[in-house]
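All protein chains but one are shown at their positions in the complex.
For chain A:
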Amino acid sequence: MKYDKVVTTTAWSPGPGCHGGCGVKLFVRDDKVVRVEGDENHPFSQGRACPRLLALTQYMYHPERITHPLKRVGPRGSGEFVRISWDEALDTIEARLREIKDDYGPESVLFCQGTGRDIGGPISFLAYSYGSPNWIQLGLAGHSCYTPRLGAMMATQGDYAVLDAAQFSPQRYDDPEYRVPEVIVIWAQNPAPGCPDGFFGHWIVDCMKRGSKLIVIDPRWTWFSAKAEMFLQIRPGTDGALALAMINVIISEKLYDEKFVSEWTVGLDELRERAAEYTPRRVAEITWIPEADIIAAARMYAKAKPAAIHWGVPVDKSPEGTTVAQAINHLWCLTGNLDVPGGNVIARPAYGVTTYPFSTQEMHALYGEDFVNRLNEKRIGAKEYAMVRNFRGWAQPDVAVEQMISGEPYPIKACWIQTSNVLGGQAADTRLHHEALKKMDFVVVADLFHNPTTMAVADIVLPVASLAEKESFRSWWAPLQVITPAVQVGECRSDWEINFELAKRFNPELGKRFPTLKDLFDDRLKPTGMSYDELRDAGGWMMPPENSASRPYRRHERGLLRPDGKPGFRTPSGKIEFASQSYAQWGLDPLPYFSEPPESEVRTPELLAKYPLVMVSGRRSSVFFHSEHRNIPWLRECDPDPIVEIHPSVAKANGIEDGAWVTIENDRGAIRRKAKVTPIVHPRIVSVPHGWWLPETEGREPNLFGIWDVNCNVLVPMGTQSKSGYGGGAYKTTLVRVRAAEGRGE
């Protein structure tokens, strides 16, 4: 086959969904992408590609893709939209948002994102240019995705850390300094189909081939647990207790790294005392894991050198998620596995370049400390929740949805929704969000396809470019890389282009500082000493430079982590803090502890009598990214049905046959799923994949592509957030019952 050109770029959605980083080759003929392959010269993915990337052409050229701006002409829910020009769309949006700002203040507009893509950069940029402090993942109960872990890591060790798969080195596994982890703990994730943050899931497979042994912690058997040395089949939501029991074993058996702990940490005595409350015997009862296994896993992890922990989003979704994350973080610090080859290495974006602000420091660098502090006066949840106030810049979703309905302490009048199918995706208590969104005077949705959210509430829909059509850059750990456009589809524009244009209208100063979007990119890339074009022409990606703060190893010894250049960590004490001063300052317990899920056998036994199964939502599929891709033929056929995984004993007791439709219900509602009877789930849980809507069914109200029939978040409550404000969404711990459904759920 002949091509006009081959463009190399970086996958960071839209297209595959995901948190990106893979090197991509786009083959173009007659201004169309006709083939997509992995880039074999790229260090992140080394030529490999996930099925979602390989199906990109079906996504880009889907007959139902939205390729020009739309405005709603019928009533909300009617699905009646007409094509308008970009000028009309942007003029309308500008005028409506100005009116709302004049009448109610800029805080009355929520800037709502989902996950994936480079969205955090452009959407915070737009929100702040407009003047709203309310940058939010609307619907994400407890804001339970990564931020709780990031906050805990920042408080504990002043930096983030990730499993070392040599991803910071251009030579990868061949780097002479690198060592493969002897033991990997996969804590609450199935990394193969998942899209872990800035991490290629199959790196774990690479490590396994090179000798890593696994300990897997999960309520459900995965491919990894089936291959693991030890599998701890845990009761959902009790990860904090398990981590504390492991800490207990490691400290009381003196398995910790005494040299590292005495040199670089403070608070061991307090931690010892706290962990003593969590004996393996007691924790065995809490977690369903045999006492002997808890002890054996703690020993196996602590004795391996090096060892690394790779964790997943259920940590955030545990009750009091920020304290669970803190406890797990303590494990790699106790064992001296921080920032060593094959351990948990400190992760900073290469060259310190920011696109998506992941920390308060990055927020300050982009927008100024005074400005960021001022946002807190009106930021939703900042008053009530110290960690929300003091870490990153998110508005708190559980408080926000209440406020959308109550109008207290100030009214919410509009939502800008970008990269988020709120009602088919992350929103817990879907009905509550449906009601709240319907109350809005004005809703803009920027997306690629119609979905339950556009259908239910959009007044204007903006068509967004896929990764193959956009210019952007990616800085999420390593490498730093450019995203280069290959083609144009319809009138689609990138998230950055859309937001940059509108931001300039609200803040004309920006136009003077950054006449073009490229000028903004060049400004952000300054620490590299290269412009966007230079970086692109130099091959498109760069690993962090040697001997810099963004390149491992042992940076605390070399004075690379603290602003004052002294050895140590960026914490108040300069050490790793087992008892966190920041937590204490924020009015939180400085030490980790365990808290029961909001609905559980211990906390609500009466509810358990009625609803005896724990619904664990969110198991990942290789062919879907959250609520995306149900309309892509090559992908949907690999995972065609909205299923529920049920243990054979539960199926038998409830008269449910494999493949039959079942009802899953609790006091919040009922949904239907197709039973997959399998021994991989614990007999006391059901696994219910999230993000399901049926694009092949009616989109208009009241059906909304079937969300009321199949979306499991209908059953999940809001309002279960942690005391810190981050973490605790009950997506993994909601109690339900199942029964054979009458009729078919088609």
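Going forward, a residue touches a chain if its C-beta (ideal position, glycine included) is under 8 Å from a C-beta of that chain, and two chains touch if they have at least 3 such contacts; residues count from 1.
Simple rule for what comes next: contacts and distances are computed from a predicted model.
**Student:** Quick one: find the hidden chain's UniProt protein name among "Recombination protein RecR", "4Fe-4S ferredoxin-type domain-containing protein", "Peptide ABC transporter permease" or "TusE/DsrC/DsvC family sulfur relay protein".
**Tutor:** Spelling it out: the chain absent from the display is recorded in UniProt as "4Fe-4S ferredoxin-type domain-containing protein".
**Student:** In the complete assembly, which of A:M300, A:A584, A:I680 or A:A740 touches the absent chain?
**Tutor:** A:I680
**Student:** Can you tell me which of A:A49, A:V162, A:V353 or A:V445 touches the chain that was removed from the display?
**Tutor:** Checking the options A:A49, A:V162, A:V353 or A:V445, the one contacting the hidden chain is A:A49.
**Student:** Just name the one of A:D206, A:D441 or A:D522 that touches the chain not displayed here.
**Tutor:** Hidden-chain contact among the options goes to A:D206.
**Student:** Given the full complex, what residues of chain A touch the hidden partner chain?
**Tutor:** 35-38, 40, 46-51, 54-55, 57, 192-193, 201-202, 205-206, 208-209, 221-223, 225-226, 231, 622-623, 633-638, 678-680
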